[in-house]
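Of the protein chains in this complex, all but one are displayed in their positions.
Per-chain numbering from 1; labels A and B assigned in written order.
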Amino acid sequence: MAGQGTTVATAPVETARRAHVGNGKARALIGPGLCTFLIFAVLVALGALIFPSSYFYRVGTLVWINTLAVTGIVVLLGYVGLVSLGHAGFFAIGAYATAIGPNYGIPSPLAMAGGVALAGLLALVVGRPILRLSGYYLAIATLGLGMLIWMVLSKEAWLTGGPDGMTVSGMNARNLFKLVGLKLKSAEAWYWVAGFVAAIGAAIAVNLANSPSGRALRAIHDSDVAARSLGIDVARAKSRAFVISAIYAAVAGALLALANGYITPETGGFMHSVEMVTMAVLGGAASVFGALVGALILTALPQLLTVFADYEHMVLGAIMVVTMIAMRRGLVPFIADLWNRRKS
Amino acid sequence: MSLEIDGIGIAFGGIKAVDGVSFTAKPGEVTSIIGPNGAGKTTLFNLVSGVYRASSGTVRIDGRDVTGLPAHELARCGMARTFQNLQVFPQMTALDNVMTGCHMQEKSNLLADLLGLGPARRATARSRDAAMAALARAGLADLAHRPASEMSYGQLKRLEIARALVTGCTILLLDEPAAGCNAVETREVDDLIHAIAEEGKTVVLIEHDMRMVMRISSHIVVLDQGRKIAEGGPEEIRTNSQVIAAYLGVHGAAEAEAAAHG
Partner (left out) sequence: MSELLQFLISGITVGAIYAAIALGFTLIYNASGVVNFAQGEFVVIGGMTAAALIGAGVPVWIAAPLAVIAGMLVGVLLYRLAIRPAGQAPLVSLIIITIGASIFLRGAMQAVFDKQIHRYDGFSGDAPLRVGGATILPQSLWIIGGSVAVFAFLAWFLNRTRAGRGIRATASNRMAAALVGINTGRAMNLSFALSAAIGALAGVLATPVTFTSYDVGVLMALKGFSATMLGGVGSPLGALAGGLLIGLIEALTAGYISSDYKDASAFIVILLVLFLRPQGLFGARIMERV
C-alpha cells in the first residue's frame, strides 16, 4: 500500500465529525462550518461564565491560542498526513513580527498581518522542496527549518532581545471592547478575542474538510498515487496545506505576543513544535475537536501540576508514548468509539 | 480518443521490465493486455499513466505526445485508471471516495472552500450527485455511506472503477478489475466494462480471467518477459502457438475456446 509510511493514526474525519457536531440535521441546515463556530462560541462563553479570576482567563486564553495553532496541525497532519516538527518556527515569526513592528513605528495590527504574511510566504517558498520528502525525511527537514528560525531569534539580540526575549507593546484588546461600550479587564478581553479567533479557525478548517480542496487533501492522506491518477496536483495541494497551517500557527503566535505582552525564543523552539504535535495527536489529529481537547489538556495540566514542575517533562513524555500506544487515533475518536459501542 | 503506445520501455537496475512495447487502443473498443505474472503488464500501466517515467518510447493521445507528463496532468488529458493492488481511500466512505474522482470538474477556489461559500457548496452537491450515479452503475449504491475500509475486495475493485468513471475520462486503464470477484460479480464487471466501451471510451484491460478477456476484447496484446510476443483479435491469439506455449497453456487455451463458443 502506498502511503503506509505517512498514514497517520487518525480517525476518519467523517466519524469524528458525526460524533461531535451534534446531529446531522442541524449541520445540513446551517452548514458544518457555522455549526462548528457556534459550538466553539458556546464553549468560549461557558468558560467565561465559570471562571472565578483573571488567572483562569489567562489560562483560558492560552487554551484558545493553542487550539488555534493545533488546528493548523490538524489540517497538515490530520487531513494530509504530513508531520511537521518545526511549526513553532512559524508561530514565533507571527509572535516576533507583532512584537518588533511597534518598535519601528509599525502599528500592531499591521505588524501582525505582516508577520502572518511572512510566515505564509516562507512556508510557500520552503514548502515546495521540503514537501517532496515524506515520512522521516519530512519530519527532519521541518525540524531543521524550525531550529534555524529559533537560532536566528536567539542570536540576533539587536532585533529580538536574544535569549531573554522581548516585551510587546501596543494593542490591548480592552480598547476593542471599549469601542462598543464594554468595560472588560485586559485578561477577559484577550480571552474573548482568542476564543473568537479560535472559533473562526475551527470553522474554516471544518469547511475545508468538506470542500473539494479538502477531499483532495484527505485523498492524498490515504493514497498519493490514487490522488494523482484523479488529476489532483499533489505537490500544489500539499503546499497549500503547509501554507494554511503555517498561517494558523503565525496568527496564534501573534495573539500570544499581544495577550502575554512578552515573548521568548522558546515560542519557536523544538519543544514547542513537539507540544503542538502532541496536542493534536492526544486529542485526535483528524478533527478540530481533537485539537481543542488536546490543547485543553496539555495547557491546563502544567497549571495543575505546578507543584510537580520538576516532573513536567516526564509527564509530557509519558503522555506522548502512552497515547500513541494505547489510543493511536487520539482521545476524541477513542471516546466516540466507546460511546457508540455502548449505544449499540 | 485513441491511445498510441510506441516502443515504450523501462529498466530497473539493468533488467528490462518493459522492452519496446507498441500497440494502439481505439475508442469504443476493449484492448486487453495478457501475459504470465511478471510479464510487465502493471509496469506498462504505470508507464502509460505517468507513475513511472519511461526510459524509451512515446505515449500519444490522439496523436498528441504526452510522454513523461506527470500523472495528474495525464488525468487532465482524459486518462483514468484502477490499480492492481487497490489504491482506495480507506478512511473515507465509498461516496467520498468517488466524489474525490470529481476533482477535475469541481470549479471552486480555495477561498470559497475555506469559507464554505456558494461555489464550494454547489461543487460538492454536484459531485455528490455524479458520485451517487456512478456508485449505482457499479452496483454499490447501497454501500455509499460505508467506510471503504469495511468493504470487500471485489467491492473495492468496483469502487475504483466508479471513481475512475466520474473523472470524465475518455481512456480507462483497468488493472485486473475482476480479481477477487465471484462468478456473478465477474459477470457484472464484464457487462459494466462492455457498456463503458460502448459509450465510445477507450478501454485497456489487464486481466487473468481468460473467459472474460476473450468475451469482451476486440484486440489483445500478449506480453512475456517485458516484450510483446503477439497481438491480434481473440481468435488469432487463442490459436497462436507462441502464446499457448508462453502463457495460455493447454488448459487456458481450452478455457478460452469454451468462452468463445459458450
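Following the convention adopted for this analysis, contacts are C-beta pairs under 8 Å (C-beta built on N, C-alpha and C of every residue); 3 or more make two chains touch, one makes a residue touch a chain.
All values derive from a computational prediction rather than experimental measurement.
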Seminar exercise, completed: Only one of B:32, B:87, B:108 or B:217 touches the unshown chain, namely B:87
Problem set entry | Among A:30, A:45 or A:318, the residue in touch with the chain that has been omitted | A:318
For this session: Have a look at A:39, A:83 or A:166 and name the one touching the chain we're not showing.
Result: A:83
Seminar exercise, completed: Note that subunit A touches the chain not displayed via residues 2, 4-9, 77, 81, 83, 85, 129-130, 133, 135-137, 139-141, 143-145, 147-148, 151, 155, 225, 270-271, 274, 277-278, 281, 310-321, 323-325, 328
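Heads up, the rule we're going with is that only the chains that are shown with their structure count from here on.
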For this session: Could you put a whole-Å number on the gap between the CA centroids of subunit A and subunit B?
Result: 41
Problem set entry | Touching residues (chain side subunit B, partner subunit A) in the complex | 49-51, 70-72, 75-76, 80-81, 83, 85-93, 96, 99-104, 106, 108, 110, 112-116, 120-121, 123-124, 127, 147, 163-164, 167
Problem set entry | Of subunit A, residues touching subunit B in the complex | 1-2, 10-15, 31-34, 203-204, 207-208, 210-216, 218-219, 221-223, 225-234, 240, 244
